[in-house]
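Omission of a single protein chain aside, the complex is shown with its protein chains in their original locations.
Residue numbering begins at 1 within each chain, and the chains themselves are lettered A, B and C in the order written.
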Amino acid sequence: MDWTWFHKFGSPPHVYRLAGTLTPWFAWPAGILIIAALYGGLVLAPPDYQQGDGFRIIYVHAPSAWLSTMVYAVMASAAAVGLIWRMKVAHAVAASCAGVGASFTAASLVTGMLWGEPMWGTWWVWDPRLVAQLVLLFLFLGYIGLRSAIDDLGRADRASAVLAIVGVVNLPIIRYSVEWWNSIHQTPSVMKMDRPSMPMDMLAPLLMMLLGFTLFFVAVLLVRLRAEVLRRERGAAWVKEVVS
Amino acid sequence: MFAGLRFAVSAGLCLQVVGDNGAGKTTLLRTLAGLLEPDEGEVRWNGQRVETRSLEFQREFVYLGHQPPLKDDLTGRENLRFGLALRGTAPAGDAGRAIDAALAEVGATALGDRLVRSLSTGQRRRIALAALRLTAARIWLLDEPVTNLDAAGQAVVASMVASQLDAGGIVVAATHQDLGLAPARCPQLVLGRRA
Amino acid sequence: MIGAALAVLARDLRLALRRPGQVLQPLAFFAVVTVLFPLGYTPELDKLRQIAPGVLWVAALLASLLSLESLFREDAQDGTLEQILLAGQPLAALALAKTAAHWLLTGLPLTLMAPMLGIALGVPASAMPGILSSLALGTVTLSLVGAVGAALTLGVRRGGVLLGLLTLPLTVPTLVFGARATELAIAGEGPSGALYLLAALAVLAVTLAPLAVAAALRIGSE
Partner (left out) sequence: MSEFFHMGGYAAYLWPAYLLTFAVLGWNVLSARRALREARAEARRRLTADREDGA
C-alpha cells in the first residue's frame, strides 16, 4: 500500500492549493442542484394528500437535518485522524466543520418547528427528532465553546478532538434514550417527518436538494479549510508566495 | 522556540542548560519529559529512539518543575509515601526507613511530620528533593532546582546531584547558579537567539 | 498499576477528610435545589410526587457536576498532576482512580441522601430501594462523564460554565433512564428495565471515559 497519497493530504501547502482548485467544482454544481430542486419541490411536486403544500418544508428541513448529523460525523472522524496521526490538516478540517454544522443544526431545528406548528398548534413539542437536534446543537456549541476557550491553537485542536470523539460515541446513545423516553411518555401525535414512500415527482427534488446541500457543505468546507490551514501555518515559508 | 538542537548526555554527567528567559529552557525540559510534543526530532535513550510518553521511559526519569509537587493538606512524609506508591518504586526494606533516610539527606527530618502548608518555599523544595532521591530514576530533569534556596539548601542540591552522577545517573538542570561541580562533569548547553 | 491507582484513591480520600467542608458542599447544594422546587410549584405532596424523579435526578446531576470542576484543577495548580502524568503508570487507570474518589466523596453521599429528600417530595418509603439503586448506578456515569469535561476544561479560565455545557448533553441518557427508574419505583412497579439500561451506561462509561480523561489530561497539561 503506497502511503504517499496519505502524506500528500497531510502537507498543508498541497492541501491549500488543492482546496482552492476544487472549490468551484463543488460550488457550482451545488448551486445548480439546489435551484433545480427548489423549482422541482415548490412548483412541480404535487401537494401532499394530508398536509397539502405544507409538506414542501421537507425540501429545506430534511437536507438541513441530514447535514447537521453528517457534518458532526465528518468533524469527529477528522478529529480522530488528527489526534491519532497528529495531522494538523485533519484538525483544520474538524475546525472548519463546526460553524457549518451548528448553523445547519439550528436551521433544521427551526424548520422542524415551523413544520410542526400547524399540526401541533404550538411552536415546540417534545418530539424526539426535535429534541435530538437540540442536543446535537448543544454538542456543537460545546465544541465551539471549548475551542474558543483555549488560546493555544494546537491544544485547542487536540482538546476539541477528544470532545468530538466522545460526542460522536454518545450521539446514537442520546438519540436512543430520547426515542425511548418518548415511547414511554406518549407525547402528542408524533408527526411522520420523513416520508417512507414518496412518489418520484416528490422524491426527486428531495434527493437533488440533499445532494446539492452536501456539495454545498464540501465547497464551504474547502474555503474554511484554506483559512484554517493558513492559521496553523502562519510561520511556514510556503505561506509567503501564497499570501503576498 | 528552538531548532537544529543536537546534544547528548552520557552517564555520570550533568548537562546545565542556560540561556536568557524565554530561550526555551523549560520547554526543552518538558519536551524531554514528554509533556510537550516536539514538531520534529527525536529523543534517544541507550541509543534507541524512544517515545518520550512511553511508560518504560517515564520510569527512567523524574521531572521536577518550578513548583515542588506537594499537597498542602498532607505532611511531608505523607507526600513522600504517596510519591513512592505512585511510581511503584518499592525500596529495599520498608518505605519508612527510606523516607527517613531521604529526609535526613536533605536536612528536613524535623519537617517530615508537619503539614506542607506550614512550610516555607525553601523547606518545600527540600521535601521535593527528598522525593527525587526516593525515585530510582536514572535521569533527573530539574527546572531551576536551586531558586529561593538558602546557601545550605544549595549545598544539599549540589551534593545530591554529585551523588546521582557518582551512581552513574544523568542530570539535566536548567539553572544559572553554579552547582558546585567540576566543569568536566557539567557541560553547558546554551540556548539563545540565533546569532 | 493497581498500587498506584489505589495510592491516588487513598490520597484523595485522605485529602477530603482533611477538609470535610468541601465534601459537604455538593450535599448541601443537592438539598437546597430539591427544596426550591416545592416553593416554586406546590406544597401538595401528591403533585410533588409526580415531578419527584425529575427533581431528584436533575438536582443530583447538578450537584455532582458542581464538585467536578476542582477534580483536576487543584492537582494541576500544585504540580502533583504532572507527577501523576509522568509516573510511568497507565494514565487511564489513575484517571479512573481519581474519578472513583470523586464518586465515593460525592456520588455515593448524594445517593444515600436522596431518599430523605424524596420524602420531602412525597415519595413513598417503598420507593427507596429503587431510588438508591438507580442513583447509585447513575452517579457513576455522571462522575465519569463529568471527569471528561473537567479534564477538557483544565486550563480554561472560568471553566465551570463550559464544563456544564460540555457535560450536560452527555448526561441525557443517564437522566432519562434514571428518572424513569425512579418513577417506576415510586409507582411501585419494579424499575428493572431502566436499571439495566443505567447499568449498561455505567459499564460503557467505566471502560471508555478513563481513556478520554487520560487523553484530555495529557493535552491539558502541555
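Criterion: a contact is a pair of C-beta atoms (placed from the backbone, for glycine too) under 8 Å apart; a residue touches a chain by one contact, two chains touch by 3 or more.
Everything quoted here is computed from the prediction, not taken from an experiment.
Trainee: Missing chain touches which shown chains?
Mentor: Looking at the entire complex, the absent chain's contacts are A.
Trainee: For a quick check of understanding: of A:P29, A:G54 or A:G154, which residue touches the chain that isn't displayed?
Mentor: Answering carefully, the residue with contact to the hidden chain is A:G54.
Trainee: Using the touch definition from the top, which of A:A107, A:L163 or A:V178 touches the missing chain?
Mentor: Answering carefully, the residue with contact to the hidden chain is A:A107.
Trainee: Residue-wise, where is chain A in contact with the chain that is not depicted?
Mentor: On the chain A side, contact with the omitted chain comes from 34, 42-43, 47, 51-54, 56-57, 60-61, 64, 99-100, 103-104, 106-107, 110-111, 114-115, 117-118, 216, 220, 223-224, 226-228, 230-231, 234-235, 239-240, 242-244.
Here, only the chains that are shown with their structure count from here on.
Trainee: Suppose chain centres are the mean of their C-alpha atoms. Which chain sits farthest from chain A?
Mentor: Max centre-to-centre separation from chain A belongs to B.
Trainee: Based only on mean CA positions, could you tell me how far chain B sits from chain C in angstrom?
Mentor: About 37 Å, centre to centre.
Trainee: Would you kindly tell me how far, in whole Å, the mean C-alpha position of chain C lies from that of chain A?
Mentor: 32
Trainee: Any idea how many Å lie between the Cα centroids of chain A and chain B?
Mentor: 49
Trainee: Mind pulling the chain C residues that touch 2 or more other chains?
Mentor: Only 222 qualify.
Trainee: Which residues belonging to chain B are in contact with no fewer than two other chains?
Mentor: If we look for residues of chain B contacting two or more partner chains, we find 37.
Trainee: Contact residues on chain A for chain C in the complex?
Mentor: Those in contact with chain C are residues 83, 135, 138-139, 141-142, 145-146, 149-150, 152, 154-155, 158-159, 162-163, 165-167, 169-170, 173-174, 176-178, 180-181, 184.
Trainee: Flag every residue of chain C that touches chain B in the complex, lowest number first.
Mentor: Checking each residue of chain C against chain B gives 1, 3-4, 6-8, 11, 14-15, 18-19, 78-80, 82-90, 218, 221-222.
Trainee: Of all residues in chain C, which touch chain A in the complex?
Mentor: Residue list for chain C touching chain A: 148, 152-153, 155-157, 159, 162, 165-166, 168-170, 172-173, 176-177, 180, 197, 201, 204, 208, 212, 215-216, 219-220, 222.
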